[in-house]
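In what follows, a single structure is set out as structure tokens and then discussed.
Note that one protein chain of the assembly has been removed; the remaining protein chains are unaltered in position.
So, chain A:
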Amino acid sequence: MTAPVSSTLLELGTAGLVEDYFHQLGERKPGIFDAMMDRHGKLRPGWESLLGSLDTLGPEGRLQQHEEIQRLLAENGVIFNMHDDARRSWRLDPLPWVIDHAQWQALELGLIQRSRLLNALYDDIYGARSLFDKGLLPTQALIASAHLLLPCHGSQPGDRPAISFHGVDVIQDSEGQWRVIGDRLQAPSGTGFTLENRILMARALPEMYRNAPLKRLAGFLDNYHRTLTALAYQHRDNPNIVLLTPGPSSPRYFEHAYLANYLNIDLAEGQDLVVRDSQLWLRTLGGLQPVDVVLRHCDDAYCDPLELRGDSQLGVPGLLQAARTGGVAISNALGVGILESPELADYLPALCEHLLGEKLLLPNADAATIPATAPVFDNQMQRLTPTTLNLRCFINRSASSLTTPGQQLSDYHVMPGGLAWVGTPGSPSLSSPIVKDVWVTANAPQPHVSQLRQARGPVVATRDGTDLPSRVAESLFWLGRYGERLDARARLLREALMRLMEVDQDEIADQLLDELLIALNITTLNNDGEGAKLRIVGFVQKRAALLAQFDDTDSQALHALFDQLLRNARSVRDHLGDDSWRVINQLRQRVSAFNSSLGASAARRSCEGLSAQIAAFFGLCNETMPHHYGWRFMDIGRFLDRVLGLLSLLKLTLNAPHTPGLALWEVVLSTTDNFTAYRRRYRSELHPEAILDLLLFDETNPRSVGYMLQRLERQMNRLPGSSSPYRNAERRLLIQANAALHLADIDRLNHLTDTPEAQQALAQLLDQLIEPLMALSDAISQSHFSHVERPRQLVSMEPDA
């Protein structure tokens, strides 16, 4: 049933948009199927109210809405897209692609049939192989394909389907017939973007969205979660499911983090997993935890270096054998990649008849296929123009189908919607300029499901007990360390730049600036020995050396430290709150704007901004991360780095006990942000003894060694395994440092500026603190992270290419 262009719409002026569009259709190739209008210029069902709403907005209003959508997109990009080069640069069109009930039903039936067909095909290709001998398959092409994995032969247990999640790319042809471009089975991506588009539409155009009788997406992933649960062989009430990702370097990591978050399952890399006793395990702080189901987002060949590609660092040795013997269920089964082969297309009609006894409902697109048109707004939101759309659909095997034998239509769910993008048929989605939400109209109004949200529950689930993956704990620890190191460096640089600007006025050699250059490790104390850096003489040279710290080529400068921070932050993305991630992004923008041509003054301000943002980041983490083990490791990392930084700075003051050595003490106070505290307490001239008291012993001062050791102790007492009476290495080291501090004879440190004995006593004390604390980092790694080690091949079987 099609609706005529109604008089009300004409009054609103929609006729303008629509007539203009129809006119363009006529100018192109008349008679070609269009998604919005039929041959007679009538709107197809479901479009009318939508166009009415968009037209009411007028070009100005549409532009505003569009800008709002783009802001939200950019925001999400900040939150989830951590890969610079994979950042999607598309815009989301305010006009969704409406697919009416009849068209959708044709597609849905075809998709379900295709999923059944490919499942049956998998079973034969990796089972009896009878279809080859019958001439129903392109034998040579399939054997020559790198996606046919011989070790997968006979590996799929008969009671688990090979395909439980299936992505299919389709287009409509010039007759309106749906045609398949290709299948996505190894790591079907796009669900994250589909949900994102729907959420953004609902936010930006709430009126339009609420009133639409369209089918909701929320139930689909819940169904998928149920299916994954039903795949488990053991712990069937509450199986442990992980999403296997290639890691943060994958351009699809966005989806992996998003999906793991949405489904409330662990995000795991190959190195987090191990096969023992024919069972898959996750390495966690509390030891090995069994994994029952793997939602796989690694390509087939990379999943098991024992039987598949031996050079893969992404997989788990023994995974295929574990799957074979029912030690773990994998969705989708290894080897499904062969079903994505384009060579199969011509064989599918006969295969469908042979395997299912049915006529193939969805033909494949071929070179002769002329795509249908669909409307999309121009950049100014003024006109609709005809374009070509691709659509990725998702099919999920239902949980109940796994327990009841026989295949029925209800055994499959098709997501009522999908990811639509503008581009020639088969063009990749990520490089598309425009995407669209897809609205499948329902016959009756659909209740608004409140489950539609960005994530299921808080970003960090309450499961971070001892089941926290060891790799995550390690990354959080180093995130803390690099964050603190970056902050300390920024503070020292700020002080040095301020000093530089002061000496600018008088050209006398400046002792303090030299000392700051040493503290920054830009020059070294002695000019002999390995790695010694020459003393820099002259104002211009010192200025250049300091500003070079803002250049990205210096390996110890700010860029390098930030890169380390970012690398660790990315790999624990699903454990950080969105707000903290926004700050990371601001930091990234700031650091990427650094360059050595900054003026000294601008550079100093940048340092201050950097410190403030790092403080904001850790502050947000403290506010939003549950204070479980992961957070404790981050905190330990921070305070360990901070205390080591302070101790080495104090040590440096000993090298300049003479005048103007006091200036350096002042710097110590400034960089630790203790100048105000000192003034308030001592209201006097600078006394090194008083400063030492504030920075070493005063346990109420968060910047003092005493406070930091206390904090480390408190956190370490709550780490896993700490309840045992056995004092492990890391706690012994901390006790050692604590003892040195508490047993220090404060009187011996008097008259520090003019008595060598006092200076010696301080040096000794600092060494007694530094030594165990340096060893502490290694001890923590040993006892909590060290069981992550890379497996190697016994014999390399990789022939020379």
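Here is the rule we use: a contact is a pair of C-beta atoms (placed from the backbone, for glycine too) under 8 Å apart; a residue touches a chain by one contact, two chains touch by 3 or more; residues count from 1.
Note that in this section contacts and distances are computed from a predicted model.
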Missing subunit (named according to UniProt) among the choices "Acyl-CoA dehydrogenase YngJ", "Peptide/nickel transport system ATP-binding protein", "Transglutaminase family protein" or "Aspartyl/glutamyl-tRNA(Asn/Gln) amidotransferase subunit B": "Transglutaminase family protein"
Residue, one of A:Glu108, A:Asp183, A:Glu307 or A:Asp437, that touches the chain absent here: A:Glu307
Residue among A:Ala74, A:Ala102, A:Leu150 or A:Ala612 touching the omitted chain: A:Leu150
Of A:Ser89, A:Thr139 or A:Asn521, the residue in touch with the unshown chain: A:Thr139
Option from A:Gly110, A:Gly167, A:Gly318 or A:Gly337 whose C-beta touches the chain left out: A:Gly318
Those residues of chain A which, in the complete complex, touch the missing chain: 129, 132-135, 137, 139-140, 143-144, 150-151, 153-154, 274-278, 305-307, 310, 317-318, 321, 324-325, 789-797, 799-800
